[in-house]
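Shown next, in structure tokens, is the structure this report addresses.
Just one protein chain is left out here, and the rest sit where they should.
This part shows chain A:
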Amino acid sequence: MPELLQFLLSGITVGAVYALVALGFTIIYNASDVVNFAQGEFVMLGGMITFFAHAAGLPLPLAALIAIIVTAAIGVALNKLAIEPARGAPVVSLIIITIGASIFIRGATQLVFDKQLHRFPAFSGDQPILIGGATILPQSLWVIAGALAVFVCLWLFFTRTLIGRAVLATANNRVAAQLVGINTKYVMTLSFAMSAAIGALAGVLVTPITLTSYDVGLALALKGFAAAMLGGMGNPKGALVGGLLLGVLEAMTAGYISSQYKDAAAFVVILAVLFAMPQGLFGRKSTDRV
């Protein structure tokens, strides 16, 4: 039994990272129907900038804060320089722009920083905590708490606040949103800033466990995207559940079958779910009027 618990705990840790990436997808998708494939690069930037700021002598919390702010600024720049000028282009074109942006960010990071693997110390030490025969790293608890906190904040943001509802209204119908006085450009800028900040936070939390380098973003983006699709694109609850489910699935497959098959098993389950529920577990029905 401790075996099962161990797999479950490591699955939840990995799943919490996927959930954080998926939550980042949620915001930009909600505001613009665009799936931002540069989301993984935000995670990478969060880790890399924190490492280099910390290495330059800044205390870790300050380095992390700077990383989050700088990444948010890069998110805003991505929107202003690449997405906004292409406004009016079909969503598919915008998605391709985000793929291009992710390649660009990866290349630029290689030049500005380096190609090495980096790690900074865990927040609360590396002494594993024993739970019923299984162990968990204190840093894992930070990751899980981070995912839960971001989820709660986003859920409150979208359901309770006027600006959160303005984001949803913009996604639903941009012209109508402008008609009722919503500044849709501001909504877009805000959602890129928030997505980038959440991505960077994920990078800060996870780097002590998984290490970071310029090229970790792509894999994270794919897994986060899969998690968001599984849960239902655009729904914070779906992102959280989808991420955790994907992580646990992977851990179980790796533990009981073979780690060779962990990606395959996860994607087979996702395909099966999407066959039965094309909108994902918590997705809203799309109602396009012809």
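One rule holds in what follows: a contact is a pair of C-beta atoms (placed from the backbone, for glycine too) under 8 Å apart; a residue touches a chain by one contact, two chains touch by 3 or more; residues count from 1.
Criterion: contacts and distances are computed from a predicted model.
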Write down which listed name, "Diguanylate cyclase", "ATP-binding cassette domain-containing protein", "Probable oxidoreductase, LLM family" or "Phenylalanine--tRNA ligase alpha subunit", is the UniProt protein name of the chain that is not shown. "ATP-binding cassette domain-containing protein"
Among A:S93, A:Q110, A:Q127 or A:N183, contact with the omitted chain is made only by A:N183
Can you work out which residue in A:A147, A:A169, A:A227 or A:M252 touches the chain that's missing from view? A:A169
Missing-chain contacts on chain A, rising order, are 156-157, 160-163, 165-166, 169, 172-173, 175-184, 284-289
